[in-house]
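The complex appears here minus one protein chain, its other protein chains still in place.
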Amino acid sequence: MYAVWTFCRGLYFLRSSNAFLLIAMDYNIVENIYLLAIITVLSVLQNVFLSLKVEKGCTSQTTHPAAIERLTCAYRNCMDSYPTFMGVMWCAGICLNQAPAAFSGLLYLVVRHKYLIGYMGQTSQSMPGFLFGKRILFFLVLMCLVGILNYLLMRFFGSDYKETVETFTSAASTLLLIP
Amino acid sequence: MYAVWTFCRGLYFLRSSNAFLLIAMDYNIVENIYLLAIITVLSVLQNVFLSLKVEKGCTSQTTHPAAIERLTCAYRNCMDSYPTFMGVMWCAGICLNQAPAAFSGLLYLVVRHKYLIGYMGQTSQSMPGFLFGKRILFFLVLMCLVGILNYLLMRFFGSDYKETVETFTSAASTLLLIP
Partner (left out) sequence: MYAVWTFCRGLYFLRSSNAFLLIAMDYNIVENIYLLAIITVLSVLQNVFLSLKVEKGCTSQTTHPAAIERLTCAYRNCMDSYPTFMGVMWCAGICLNQAPAAFSGLLYLVVRHKYLIGYMGQTSQSMPGFLFGKRILFFLVLMCLVGILNYLLMRFFGSDYKETVETFTSAASTLLLIP
């Protein structure tokens, strides 16, 4: 009789641990992406800021027509590269680790701000398809590829280097700070 | 002997409940995003519709050159703000609750349709970087921030206000209907 009671208690414990699992699963998703979500919100706020800046620059009477054209072109380059950046940042964050991906995203936002605001006079960047932040994008693509490769290795060979790779990536992401 | 049999039955029950968990997990992801996916499909269909509309407007002989330029500019503003909107809608939907996020997305699509189709004559919107639907974007950014804040509170202080916040957000999203 005691065994049955113990068993029932164990059963109850396991069912509640399953229920906990269902709750944990819901937060598990947010836990894995909350840094990426913060960077996304920041980038959206920056988009709105840049959009208002360009709108103001184009309507003011004192701006030179050539400057307006250059500003428009720079703004277009920013907006053209935005989905590329978002796609690769989210992929890198989900496939490997969110911390270095979010850190690279933050650096990219700084580079983008410097590109558009520190742009007003130069002509060197006023061409279609100009790409800035090449090094950061390259790092994010590399993270993505390493993450997918690690998953395929784990699946087909059973070897899991995820923790090693994550530590290495976190250390490598600080190298992006070198100008 | 009876205890062992009960135990085996319990074991079987728990293993099958685990199997159910694995299936539920797969549907759990779709369950949390299906409204967002519907809005995404709608926005894609709207993109295709707007694209064909602009293509037709630019090739017809009767359209005034200035009207073509205005139409192109408005179309560009629509497309520039599209990834911003998608990013913030998905973040808000995943971090907090999909129902108000999808509702705001629907409103945004209506605003966008009105912006481009009801545009053909005005000059007020023919400047680069023009932003429409500011209020909806602001609401979605707010949802995002509240969702992340709630997760951080839950993680570091153990207090979970998610249900309260979700109810409040659902009620607040109807306020967007006020013109």
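We call the chains A and B, going by the order they appear; numbering starts again at 1 in every chain.
Just so we're on the same page, a contact is a pair of C-beta atoms (placed from the backbone, for glycine too) under 8 Å apart; a residue touches a chain by one contact, two chains touch by 3 or more.
Keep in mind the model is a prediction, meaning the values are calculated, not measured.
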item	value
Touch criterion as defined above, residue of A:Ala66, A:Leu131 or A:Ala172 at the omitted chain	A:Leu131
Contact with the hidden chain (one of B:Val44, B:Ile117 or B:Ala172)	B:Val44
Residues belonging to subunit B that touch the chain removed from view	3-4, 7, 10-11, 14-15, 18, 21-22, 25-27, 29-31, 33-34, 37-38, 40-41, 43-45, 47-48, 50-55, 58-59, 72, 75-76, 79, 82-83, 86
Touch list for subunit A against the chain that is not drawn	2-3, 6-7, 10, 14, 17-18, 21, 24-25, 28-29, 32, 80-81, 83-84, 87-88, 91, 94-95, 127-131, 134, 137, 141, 144-145, 147-148, 151-152, 154-155
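Note that in this section only the chains that are shown with their structure count from here on.
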item	value
Cα superposition angle of subunit A on its copy subunit B, in degrees to the nearest 5	120
Separation of mean Cα positions, subunit B and subunit A [Å, integer]	18
